[in-house]
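Pasting a structure here, questions to come.
For this view, one protein chain was removed and the others were kept in their places.
Chain nomenclature is as follows: A, B and C, assigned in order of appearance, with residue numbering initiated at 1 for each chain independently.
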């Protein structure tokens, strides 16, 4: 199996104006901070960010987003002011639905039917579907140009393992983009991860940041 | 956390005429054979079986099914004759779609949109949905009264781990029934499984077959 | 401890008394999170970011213990705890495997409508709240009876954007316990010792029936 280790400069070169970028992490945990550095250093603008919350707040506050799709902006004053500033568009989605929309994108499903949000603003502008006498909201799948993922360990091929609640959105985001870039605590040679340990199979991963290159 | 270990007799008492029963396993691997024994011993009839294939062929051949929803009947002559016999109804579904319909049932999603099967018999009798200029088949979620699951290890609460391709449909089936019953190779006390090792969180599990009881 | 904090712990302790060993509960941020401090160790706490079975909130950010609750605080896991991603977590929520959630509110209506995620000038997003009230059958609201300005939070109808319609089953405040019937409205079950029904009526923005066998909280 081929190796997917890349230098920081090679990763910086992936970012361009207008891309949609998914970022893993929740409440600043399991967040790919080194990859966020790469986006900032690339100077890319007019980006769309899809994430569970504003764990990528350094990007948000830098002004490189035109749009965010998130479930929650957290409790910090600075972040709340930013999402209320009108400087970029913010689309809110219930967190469980958002997670499933990202997952659907990653596994090639067009959309899902949910009851979450019926009777609230969350159903605004969305198709309603009747099935077996029940009413559902049709929620479309989400994909992205680039996914930025934080994992605990990767082998050269990009098989990934996560620990604890750092899992959060990382495994689903890892599947949902055309190009998946990961930051890990440890890179090991092929054969040093058990097949069952590979929460994200390496086929979903395109580039691993190797800070030694 | 409470213990969910039960004797074979207590498990046999769960089966009744007319139930829908999901069975894990694929190509006879990862198949809950001891729990299939329990169904046979219960004498329950007019059952519906949902499974990827006919790994539960002992049940099928016993005549206790009125209906099966499967993706494939395998290559064995005896099984092919049974599914062609007309003695029970057989509904075929593409395997990846079937797996996602079971998963959807297990996570409280009403249905999914897929392109798989467009232009084939797989779309027959199903709603077509237009979204963002694309046509999809609407596939409904599947749930069951009882799920029979084979795992490698369980703790007393029912956290489950699987190895290799014995995973197959077991983790999704474990989530999709009102009552989930599991057979494992090893039962360990609470605290002896790492939190990350619990592929199926114990909350989805209702009964663990403990052959020592 | 301030009177407000004392009241909030009183609410949390009251709600904790509802659970028995083997129960699983999801706790929202704020007052609900305090409930964890009063639960028996055999009640499992779920947090929607991916843990079933946490005990004490430790706080801080220990990289050796990568277990956080929805508020981002490090928590201690109990034996039998499991960790999982967001899809599995909200899966067990939507599927109804978790029977009870305790949530805070800005407003709650007499018929169980809940508004707890958006206020004028503060629009942080619904987070997981809509998923929780949609999937979990027993939604308990834990809240100060009135706002800081003394305005009632229990109303005939919510004025703020809704989290869910007719979803709240009971309300526990520092003054009273109500149950809610989606058609019939509020029913006063318990009152705080020394608090009159008249005082509760005065501080509640909606009519309610009173249990003839009303109890002291």
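Keep in mind that, in the parts below, contacts are C-beta pairs under 8 Å (C-beta built on N, C-alpha and C of every residue); 3 or more make two chains touch, one makes a residue touch a chain.
The structure displayed is predicted, hence computed values, not measured ones.
Engineer: Write out, one label after another, the shown chains that touch the chain missing from the document.
Structural biologist: Among the chains that are shown, those touched by the missing chain are A, B.
Engineer: Going by the contact rule already stated, which one of A:27, A:80 or A:109 would touch the omitted chain in the full complex?
Structural biologist: A:109
Engineer: Could you tell me which of B:20, B:143 or B:166 touches the chain that is not displayed?
Structural biologist: B:166
Engineer: Mind pulling the chain B residues that touch the left-out chain?
Structural biologist: Within chain B, the residues touching the omitted chain are 26-30, 52-53, 70-75, 80, 83-84, 90, 92, 94-97, 99-100, 103, 114-122, 163-172.
Engineer: Please give every residue of chain A in contact with the chain that is not shown.
Structural biologist: Where chain A meets the chain not shown: residues 1-2, 106-109, 155-157, 159, 175, 189-191, 193, 195-196, 198, 201-204.
One rule holds for everything that comes next: only the chains that are shown with their structure count from here on.
Engineer: From the C-alpha centre of chain A to that of chain C, how far is it in Å?
Structural biologist: 29
Engineer: Between chain A and chain B, what distance separates the C-alpha centroids? Give it in angstrom.
Structural biologist: Taking the average C-alpha coordinate of chain A and of chain B, the gap between them is 31 Å.
Engineer: Where in chain A do residues touch at least two different other chains?
Structural biologist: In chain A, the residues touching two or more other chains are 100, 114-115, 163-164, 167.
Engineer: Hunt down the residues of chain C that sit against at least two other chains at once, touch-wise.
Structural biologist: Chain C, residues with two or more chain partners: 51, 67, 83-84, 87, 90-91, 93-94, 135.
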